[in-house]
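For this view, one protein chain was removed and the others were kept in their places.
And then subunit A:
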Amino acid sequence: MTDTTISGGEAATVPGPRTPLVALTDVAKSYGSVRALHGVSLDVHAGEITCVLGDNGAGKSTLIKIIAGLHPHDAGTYAVEGEEVRHASPREALDRGIATVYQDLAVVPLMPVWRNFFLGSEPTKGRGPLRRLDVAAMRATTHQALLRMGIDLRDVDQPIGTLSGGERQCVAIARAVHFGAKVLVLDEPTAALGVKQSGVVLKYVAAARDAGLGVVLITHNPHHAYLVGDRFVLLKRGAMSGSHLKEDITLDELTREMAGGSELDELTHELSRTPAATDPAAAADPETTA
């Protein structure tokens, strides 16, 4: 239902006067002699989900690090709400409302959920040497913020490492929403999850979108992307191989383009059964075939 309203408005406004929350234009990044990323452009609008799709090594991680402020970009422009920026640290990006949830380094496993929730932005009370964490408020807020996102946690005192992968992602998303992020960057939130857990995480991603955030969803799963995405940016070997609005592309086309179009045809051909030839080969050397 949200899709229809957004794509309806989209048709009228592209490339309309509305300033995107985040706009990358022809951004490039090299590590020494390695060109990790070049010529990538993407827009993120409030209340929309921009999906970045690509295979391993396509430059997704580099892109996320640029948006999150971990690495500065070498060329091109990076604008937040129309103003060109160059982030020196993740803190600066955070201060501009860009919150990133990493696949593997989202949380400190041995710390309780409530300490993780407020890590880096802890509320305090009292003054001078008596300035201290507002523990009661931190516990209560964590529980409420998670509840608002539809996560009913048993115990905010448990180490966050004891939560499931999906729950941890959800806590990280709820944290970003609570701290007033305008843009939420999600690095492969469904990568290590089962079907059901992935669905739960995507539900929270949609909840964040409905709360008015702009979302960047990095994934290599076109099915997950198509379920929630409004825009799709495809990366291949460090370059942008496609950029589409949802109404311009079907899931099949997206999957096909993601898998590399002509390469997929070739692979289909290679994998097709030629009974006489494959059987002895497989029997002779099963390890190479595997």
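Worth pointing out:
We adopt the following convention: contacts are C-beta pairs under 8 Å (C-beta built on N, C-alpha and C of every residue); 3 or more make two chains touch, one makes a residue touch a chain; residues count from 1.
Convention: contacts and distances are computed from a predicted model.
The unshown chain of the complex is recorded in UniProt as "Xylose transport system permease protein XylH", chosen from "GMC family oxidoreductase", "Xylose transport system permease protein XylH", "TROVE domain-containing protein" or "Transcriptional regulator". Only one of A:R127, A:R154 or A:K196 touches the chain withheld from this view, namely A:R154. Residue-wise, the contact with the chain that is not shown comes from A:L94, picked out of A:A58, A:L94, A:C170 or A:V233. The missing chain, though absent from the display, is touched by one residue of A:K29, A:K60 or A:R115; that residue is A:R115.
Within the full complex, the residue among A:R18, A:R86, A:R132 or A:R237 touching the omitted chain is A:R132. With the whole complex as reference, residues 68, 70, 90-91, 94, 100, 102, 105-111, 115, 118-122, 124, 131-133, 135, 152, 154-155, 158-159, 161-162 of subunit A touch the missing chain.
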